[in-house]
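What follows is a single structure, written as structure tokens, with notes after it.
With one protein chain removed, the remaining protein chains of the complex are shown where they sit.
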Amino acid sequence: MKKLFAVLLAAAMLWGLAACGAPEKAEFSLFAMDTYMTLVAYGDEASDALTESARAINDLEQRLSRTREGSEIRAVNHSGRAAIDSETAALLTEALVFSAETDGAFDITVAPLVDLWAINSDSPHIPSQAEIDALLPLIGCDHVTVDGSAVTLDVGCAIDLGGIAKGYASDVVAEIFAEHGIKSGTVSLGGNVYVCGKRPDGKPWNVAVQDPQGDGYACMLSLTDTFAVTSGGYQRYFTAEDGTVYQHIIDPATGYPARSDLLSVTVVCPSGTRADAYSTALYVMGEEAAIRFWESQQAGDHAFEAVFVTADGRIACTPGLADQFVPQEDASYEVQLLNR
Amino acid sequence: MKFSVKKLALCAVLAALALGLSTLENLFPVSLIVPLPGVKLGLANIVTVFALYELGAPEALAILVTRCLLGGLFSGTATALLFSLLGGLCAMGVMILLKRSRRLSVYGVSVGGAAAHNAGQILAAMITLGNTMVVGYLPFLLAVALITGTLTGFVVSLLLRATAHLHLTNQSDYR
Partner (left out) sequence: MKSNSSTVKTRPTPWDALVFAAVAALAVLTALVFYGPKARTNAPLTCVVSVGGEVMDHVPLASFAGEHTYSHNGYTLTVRVSGGQVEVLHSDCPGQDCVHSGPISRAGQSLVCLPAQVVIHLESGTDGPDVIVG
């Protein structure tokens, strides 16, 4: 009988011991770039990596913000020409490439329209067609010239990196994680997710895609070492007095908030910046054009995977995500696998 | 089943004793170890085991059901009734089976009964909470059953030896 108790006791102690030997976990949350960010890292240098990441994010915000005093982007918008950091120049160049690729569906020069509508502000404004028409000629990436370490803007134009700043920040955090030998972690920068390696238990990370129509999840993706970004009009919008809902993503082609047949687009690819730009562009394009764009990018270096949540109640998933896709039983969507 | 007056009186006394014991149990809240409300040590099992040996299965069952119903009435909650009834009936069933083996002593029977009692309580928790996760407490409750079962066996063995000369069940007396 004593032996049995000894065995039981030993077993109990073993379970306790099993909890030890785990890699150090660090967690950090901050408000930056107009959103709530949560960073989790496992590793010996986890807390160093997070501190450095937080500092880098704040630095980026200071440089890339359109409103912050002393920011490079503000200087460019203000004077039409300004010297910028080589890193910012590279990001701007990349943004212009995204604009060209997506035929202007993603466009950093949409800033004047964003200001006109002011949808994220306290006093949104429904402009007249004349007001919009007056601004439309100022939109387009041909108004921006990046020349080495200087940027030139045409008169009246303005740029806004809000569509890629968070994505770029997640790329920067990923680099910092790598420098600190972090093999496992998650970074959530308000709709921009980076999953580093696998979970500490060796399984892929479960990334839930928010249900645009409820507080649950539309689906779950099992991801390792990649970026996932969701864009949609369901979180930031305002309702006019006549009941019309204006969501915050402006279609650069029409000057109006995008009237998409998509509720949300989630792009999964190995670059946070690209995932951020593409998810916005695909949302603006609408389902048909978005799928065509996805097909056209399949062959090149910029291939990506995506999950589309459509307004008519479907979830369309690209075939590359088929094995990672976990449907949610309680979500009322019809799941559809796209053909390559 | 025929109950002599003496047997009836004995059953009533034992039922009252069991009720007292189950009230006494509340002084030892198992929920401090196992955070499952409604779970009890099973001290009242002493009476069940004793009755099973001294009076027989039907009488023990009658005492058990009486104790559970009255206990449920006193506490006023249907869930408490479910916990004690399911636990008690499981224990009773297992003990009747184990007692058939002539090789087992009171100890073996009561340890088996205590284990079944606690498993029955988990079953009751699953039913009332609609949550199967509570099965996770089974190992703790089984470990507790080893102790309470042995304790019950010890008490009942003392009782049986002490009452051996009383001929409690000499049914010809007051027929």
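For clarity, chains are labelled A and B in written order, and residue numbers in each chain start from 1.
What we mean here is this: contacts are C-beta pairs under 8 Å (C-beta built on N, C-alpha and C of every residue); 3 or more make two chains touch, one makes a residue touch a chain.
This is a predicted model, so every value here is computed, not measured.
S.K.: Please pick, from A:Met220, A:Ala289, A:Ala311 or A:Val335, the residue that touches the omitted chain in the full complex.
M.R.: Considering all chains, including the one not shown, the answer is A:Met220.
S.K.: Just one of A:Ile108, A:Val207 or A:Leu338 touches the chain that is missing; which is it?
M.R.: A:Val207
S.K.: In the whole complex, what residues of chain A lie against the chain that is missing from view?
M.R.: Touching the missing chain: residues 1, 4, 7-8, 11, 15, 18-19, 22-23, 27, 38, 40, 186, 188, 191-193, 195, 199-201, 203, 205-212, 217-218, 220, 228-230, 232, 235, 264, 266.
S.K.: Tell me, which residues in chain B touch the chain that this view leaves out?
M.R.: Residues of chain B in touch with the missing chain: 29, 31-32, 35-38, 53-59, 79, 98, 101-109, 111-112, 115, 125, 128-131, 133-140, 142-143, 145-146, 149-150, 153, 156-157, 160-161, 163-164, 169, 171.
By our rule, only the chains that are shown with their structure count from here on.
S.K.: How far is the middle of chain A from the middle of chain B, if each middle is the mean of its Cα atoms, in Å?
M.R.: 62
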